[in-house]
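What you see is the complex with one protein chain gone and the rest in place.
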Amino acid sequence: MLNVYLFQILNGLGLGMIYFLISVGLTLIFGLLNFVNFAHGAFFLVGSYLCYTLVSLTGNFWLALIAGPLLVALLAWALERSLIQRIYHLPHTFQILVTLGIALIIQELSIMIWGPVGKSIPTPEALQGVVRIGNFAYPYYRLFLIGFSALVAVVLWLLLERTRFGALVRAGSESTEMVSLLGSNIFRLFSITFALGVGLAGLAGVLSAPLRGAHPFIGPEVLGLAFVVVVIGGMGSFTGALVAGLIVGVVQSLMTSLWPQGASLMIYAAMAVVILLRPHGLFGRA
Amino acid sequence: MTTKTLDTVAASPGRRRFKGRLGAGTTLAMLAVMVLLPLVLPSATLATEILIFAMAALACNLLLGFTGLLSFGQAIFFGAGAYISALAMIHLNAGLIGALLIAVVSGCVLALGVGMLCIRRKGIYFVMLTLALTQMAYFLAYTLSDWTGGDNGLLDVPRPPLAVGETTLISFASPLAFYALVASLFALIYVVARRITDSPFGSTLLAIRENEQRASALGYDTRLFKIMVFVLSGGITALAGALYGMLLNFVPLSNIELLMSEQILIMTIIGGTGSLFGSLLGAGAIVLLGDLLSSIWPRWMLLLGVALIAVVIFMRGGLWGGLSSLLERRRGSHTKPHKEAGHD
Partner (left out) sequence: MTDVLLETRDLALAYGAFRAVDGVSLRIARGSIHTVIGPNGAGKTSLFHCLTGERRPTAGRILLDGREITREPPHGRVGLGMSRSFQVTSLFQELSVHENLRLAAQGIDGWRALNFWQRLNKRREHLARADEILERIGLAERAGVAAGELSHGQQRILEVGMAICPRPKLLLLDEPTSGMGIDDIPSMTSLIGELGEDHSILLIEHNMSIVMSISDTITVMNRGQVLVEGDPETVRSDARVRDAYLGEAA
C-alpha cells in the first residue's frame, strides 16, 4: 500500500518537474519582458512532435532531446524577431490576443504536418525497464526524467545567478529603468530570453513525449496548468515556479487514482484563491 | 487595458451627424440582414447559429469593447444557460418562456458572482481569474455527469412551443420558425443594447475603458459599473446558450469550455470591438467560414489565427472598422480621416 503512494509521489515529482520547465519559461518571459505568452502551450506541443519526428527518423532519443528544444528555441527566436518584438509596447490585452492567434496557427499547422491523431513515442532503449529496490519497482525513464530536469533546473539557476546574462535578466525584471539603461543591447537580451523561455517549454514537450505521446489539442491544457503554477508560485519567480510546479504535480498525481476531475477543479480553485488573497503568489515580489 | 475603436469619437459636428445616420443605418441594415439571412443561406439552421453567436459576441462586446474588460469567462454563462434551461425543461417540464427566463436569470446571478470576484483584480490578474473560474466551471460540469451527461453531453433537449396551458400557439419544430424566434430575440437585444450604450451608463463604461482612475476621480463608483455590465453580459450570453441547446437538441460539454470563451472573443474582435453591428459581422463571418470550409479544408481555423493577429496589429476596428471607413470614404466626407488605432 505504501509502495502505491511512493509510486504516485515519484510520478508527481516527475510531472511537477515538467510543469516547472514549462512555467519557468513563462515566468521568465513575464518577469523580464512583461509579456504574456498565451502561445506557450503550443510550443510544448511542437516539442513533443519534434521528438516524434526526430525519433522516427533517426531512432535516437538523445538527438531529439538536444535538437528538439533547440529547434523550438530557434522558431521562437524567429517569431520574436518578426512579430513579438512589435507588440511588447501594447497593453497585455493585445499581447494575449496576438499570442492566442499564434497558438491557434501553431496548433492547426501541427495537425497539417502530423495529422489529427496523436502519436506515441517509444521509450529510449537504454531507459526501458524498471529499477527494483526490494519489492518496489519504478520505471527507469521516469527516474531519468526527474534527474535530468533537476539537472536542467540547477544549470538554469546557475545561469540566472552566476552569469552576466542572468544578472541582466534579474536586473531587468527588478525595474524597467534598469532595462532601458542597457540601450540597444536590450533587444538582443529580449530575443534570447524569449527563445530560452520557449525552448524550455519545448524541452518539457520532448521529455514528456515518451510518457504521454504527442497530441494536437494538448496546448490549451498545458497553458492552463502553466498559468496555475506561475500564479501560485508568483509571477516572475524562479523558486515559485519550482515549488508550485512540484506541489501541483504531486497533488495531481496523488488524486488521479482517487478523483481526477476533482484534482483539476481543486487546482484551478487554488489558482483563483491565490489571485484573490495573495496576488503575488508564494514567492512573488509585492 | 483599453481597446481603441472607431465607434467612439465624434470628431467634428459633421462627423457626429454622420455617426447618427450610421447608427440608425446599422439598425436598419441589421433588420435587412435578418430577413435576408435564411433566404440567402443554404439552411435556416445556419442562419440561426449565426444569430445565436452574434448574441454571444454582442454580450462579450459590452465587456471588452465598451468597458475594456478582457474576460475568458463567457463560456461559464453560455454553458450554464444551456445546461440550466435544458435541465429545467427536462426535469421541471418548463415551457419555452420559462426555460429562457431561467437561463437569463441564472446567467445574471452567475455573472454577478463572477463579476464581483473578478473585478477585485485588474489587468493580467483579472484575466487569469476569469480563466481559472472558466476551468473550474468546466471541470464541475464534467464531474456532475449525472446532470450534464459529462463527456457525452446532455441529450434529448426539447425545443418547446410557445404555449398557453395545453394549447400550442406557435411551434418551433421547423428550422424557419425557430429562426424567426431567435431573430426576434436578437433584434430585441440589439435595440436594447444600442439604447444602453447610448445612455449615461453606457457613456460611463467608455470612460472606464479609457481611463478607470480618472473615471473614479470624477465620482463614478467604477466597481458598480463593471459589476452591472457583467450581469448584463452574463444574462444575454446565457440566453444565447439556452437557444443553442434548443437548436442542437443537445448540450455538448464544449459549450462550457475555455475554447468557447476564446471562440466568442475571436468573433467579437474580428467583427470589431466597440461596435454592436460588428458583433453580427464577426459571428456571421466566422460561422459561415466554418460551415463553408470545414468540409473541404478542416484546418480553416488557421485563418482565424491569422485574422486575429492582423486585426490586433493592423486593423483595430475589425470588420466593422474596415466597412465603416469604406462607407465614409464613399460619401466623400471631407472630415479628416479618423485616427484609428489610438496613439501608436
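By written order: A and B. Residues from 1 in each chain.
Rule of thumb we're sticking to: a contact is a pair of C-beta atoms (placed from the backbone, for glycine too) under 8 Å apart; a residue touches a chain by one contact, two chains touch by 3 or more.
Predicted model only: the values in this text are computed from it and were never measured.
Peer 1: Using the contact definition given at the top, list the shown chains touched by the missing chain.
Peer 2: The chain that is not shown is in contact with B.
Peer 1: From the list B:G149, B:G202, B:G245 or B:G272, which touches the chain that is not on show?
Peer 2: Result: among the candidates, B:G202 touches the missing chain.
Peer 1: Among B:T27, B:S216 or B:S254, single out the residue that touches the unshown chain.
Peer 2: In the complete complex, the chain left out is touched by residue B:S216.
Peer 1: Residues of chain B in contact with the chain that isn't shown?
Peer 2: 2, 4-5, 8-13, 15-16, 195-196, 198-204, 206-207, 210-211, 213-222, 224-225, 228, 339, 342-343
To be clear about the criterion, only the chains that are shown with their structure count from here on.
Peer 1: Can you check how far apart chain A and chain B are, centre to centre, with Cα atoms defining each centre and the answer in Å?
Peer 2: Taking the average C-alpha coordinate of chain A and of chain B, the gap between them is 33 Å.
Peer 1: What residues of chain B sit close enough to touch chain A in their complex?
Peer 2: 1-3, 68, 70, 117, 120-121, 123-125, 127-129, 131-133, 135-136, 139-140, 142-143, 258-259, 262, 265-266, 269, 298-299, 301-302, 304-309, 312-313, 344
Peer 1: With touch defined as at the start, can you tell me which chain A residues reach chain B in the complex?
Peer 2: Contacts found on chain A: 36, 83, 86-87, 89-94, 96-98, 100-105, 107-109, 111-112, 116, 220, 224, 227-228, 231, 235, 261-262, 264-265, 268-269, 271-272, 275-276, 279.
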